[in-house]
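Single-structure report; data block below.
With one protein chain removed, the remaining protein chains of the complex are shown where they sit.
For clarity, chains are labelled A, B and C in written order, and residue numbers in each chain start from 1.
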Amino acid sequence: MTYKLVSRDYNPDDLVVDVGGVEVGGRRVVVIAGPCSVESLEQTLEIAKLVKRLGAHMLRGGAFKPRTSPYSFQGLGEEGLKILVKAREETGLPIVTEVMDPRDIPLFKKYDVDVFQVGARNMQNYTLLKELGRVDKPVLLKRGFSATIDEWLGAAEYVALGGNRKIILCERGIRTFETHTRFTLSISTIPLVKKLSYLPVIADPSHATGRRDLVIPVARASIAAGADGVLVEVHLNPEKALSDGPQSLTIRDFEELVRDLKRVAEALGRYL
Amino acid sequence: MTYKLVSRDYNPDDLVVDVGGVEVGGRRVVVIAGPCSVESLEQTLEIAKLVKRLGAHMLRGGAFKPRTSPYSFQGLGEEGLKILVKAREETGLPIVTEVMDPRDIPLFKKYDVDVFQVGARNMQNYTLLKELGRVDKPVLLKRGFSATIDEWLGAAEYVALGGNRKIILCERGIRTFETHTRFTLSISTIPLVKKLSYLPVIADPSHATGRRDLVIPVARASIAAGADGVLVEVHLNPEKALSDGPQSLTIRDFEELVRDLKRVAEALGRYL
Amino acid sequence: MTYKLVSRDYNPDDLVVDVGGVEVGGRRVVVIAGPCSVESLEQTLEIAKLVKRLGAHMLRGGAFKPRTSPYSFQGLGEEGLKILVKAREETGLPIVTEVMDPRDIPLFKKYDVDVFQVGARNMQNYTLLKELGRVDKPVLLKRGFSATIDEWLGAAEYVALGGNRKIILCERGIRTFETHTRFTLSISTIPLVKKLSYLPVIADPSHATGRRDLVIPVARASIAAGADGVLVEVHLNPEKALSDGPQSLTIRDFEELVRDLKRVAEALGRYL
Partner (left out) sequence: MTYKLVSRDYNPDDLVVDVGGVEVGGRRVVVIAGPCSVESLEQTLEIAKLVKRLGAHMLRGGAFKPRTSPYSFQGLGEEGLKILVKAREETGLPIVTEVMDPRDIPLFKKYDVDVFQVGARNMQNYTLLKELGRVDKPVLLKRGFSATIDEWLGAAEYVALGGNRKIILCERGIRTFETHTRFTLSISTIPLVKKLSYLPVIADPSHATGRRDLVIPVARASIAAGADGVLVEVHLNPEKALSDGPQSLTIRDFEELVRDLKRVAEALGRYL
């Protein structure tokens, strides 16, 4: 047995995770938006205010960045957390950011980060998962890009077993032979994982596709497949982003995304 | 260069393929339904009438079946075509069925098959593709389950180069490491291929998932991603189907599918 | 059940296929070499003589070529078969060439082709397989690049069921997420398929890797894993090849290949 506590057998009712007043896993479809990396106070504040005004429910932004190359921008670290806190104060948006090292958990607590994100590369960092099990904050658990469903739910189980049941799953694409896109969002995984588990599931079409022009249709599809929300990258000037520019939406794209998701959600008896 | 005639550069306007009065690629979202295999006249007629009444636009059904094992049911052959013709007479639904061998093309013409389907296993059967290029009937070209986008559009080019531009693409799932589903429907492929090509694209959630309980959400997602229709397997009694029972919808499921697709289509400015 | 006649349960002894006096599947390790495409009489004769002198047991060369793009060189067709026959006359090497269309079988018989090759793209062209079951010549069955072992042995079963048991399997790489190589040769498939089936198995490191500099080590590895031979592409002037230049060995490379394979074969109680 790989998982038990996170299975639907264990709890037939959908779990609703409360994030600073925003409910994930209920009838509402949530939109989490923000820059890939927190680059500066100005950038983050401006994006936060714009996405808030257009309908986002939470702000995402990386302070600690896992990068394939040690020569790439590694994030602002604690400085990035401070900027996110400032953006939360100004907009009221709860903040979602990635924790890579268990030793950073106290820092995340100090800044009262609202959602502790576990990245795809750390989905099987069991040490990290175990310690997040003892944290009283929601954990956003991204699927490893070649993790099976069982491995993913097994990872969630590590968190749950520590006592923390506030887990939000996030499908972000798997690695396949396709080269036109960065990864392949596995759309059937969304309804499947909702059958196997009672946890909420959101989708990350930005990382899955790696292409701005595919983010909106894939986001719409995710909601149509039953996802409880989406996590998207937005940048004021994607060409100048320090990371993930090609997949970041502009503000205008984001406006279109929200409009489309609202329509799809309402068609299926949900709302944004 | 792998393809030219089927590219959007060649023709910026969406191609609309007329199938016996049903337009594929326009504002309408089409639903093609029917049994995996044509098993008998009674079975086919009954399914055809039911799906017609519930909103299907075309009837699918295999007369010639490519099977992994030579010991599996290989289809009724010409007898199956005759049954499909009967079902068309009674319901008015155009018929879609797979051609595996170029030497069967005259037979398909004799029975005036409305759409010549090329299965995933034959997507790179270039001999077949070339001869379909000289047929004056729409070709439904399924993506090979490990074909890249370029290989798929290259296959379409073989048909187009022969003079037949009435091509409908069909995403039916690619092979990945996932084992909970038969294949993985690549949702981003739908908007992507519509950018690269001007051909209509439909999705086959039945083969992609291999599981009845995932067909409806994946079909909804496909339409939300921009697909021009879906191809689904429906059976009166899936447990007794001679092929693909586990992935066939019941009539009740089909009713739910049509209702859901109608809602998603309308939310996005299309109709069923 | 997908296969029976080709299983080791059916016949516990290794099958040895005789190809014009060359035994495949016995203690000898066979080397099949030649150009990707038959381009001209001069080219083919010259390569044939050189590889013969250096130790090749059979000559390969494509007359009918399945190409992803209809704009690529499609092969010389019947003219190519005539050239192969000439090369056989001059060198005594049996000839191996691909048949793509069942209607070409009589032509292949007319020129007494020694081994009928089924390419990866046609591995599930069941019409072709069935008709090769009625041919009295060895069939070299390449694995489809995303075929499972069961699908591959199921394809062999189609041939065997027609009465033709002279089947040689060929592992030629599967499609994975790797981009440095064209495909990924699945080395464990070689011993695995020899456990499941009693058929001989060879490897095609040229198509698997798509890179000249990897062909020799992968060929050595294939023999070390238990393969009964290798199929490699050799060209006098790879940069000028009409197809597959980057993966073709030069004559000098081929000499090194033969020397290495001889050593590995002898270390494991076989010979070249």
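As a convention for this text, contacts are C-beta pairs under 8 Å (C-beta built on N, C-alpha and C of every residue); 3 or more make two chains touch, one makes a residue touch a chain.
The model shown is predicted, which means the values in this text are computed figures rather than measured ones.
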item: Candidates A:103, A:134, A:240 or A:259 - the one touching the absent chain; value: A:103
item: Option touching the unshown chain, where C:40, C:74 or C:184 are the choices; value: C:184
item: Touch with the omitted chain, as defined above, among C:2, C:209 or C:243; value: C:209
item: Sole residue of C:174, C:241 or C:272 that reaches the chain not shown, by the stated touch rule; value: C:174
item: In chain B, positions touching the absent partner; value: 175-177, 179
item: Missing-partner contacts on chain A, residue numbers; value: 1-4, 66-71, 100-103, 121-122, 124-127, 130, 145-146, 150-151, 154, 157-158, 161, 175
item: Sites on chain C contacted by the missing partner chain, in the whole complex; value: 146, 148-149, 174, 176-181, 184-192, 195, 208-209, 213-214, 217-218, 220-226, 260, 263-264, 266-268
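As a convention for this text, only the chains that are shown with their structure count from here on.
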item: Geometric centre distance via CA averages, chain B-chain A, whole Å; value: 35
item: Chain centre separation (chain A, chain C; CA means) in Å; value: 48
item: Residues within chain B bordering two or more other chains; value: 146
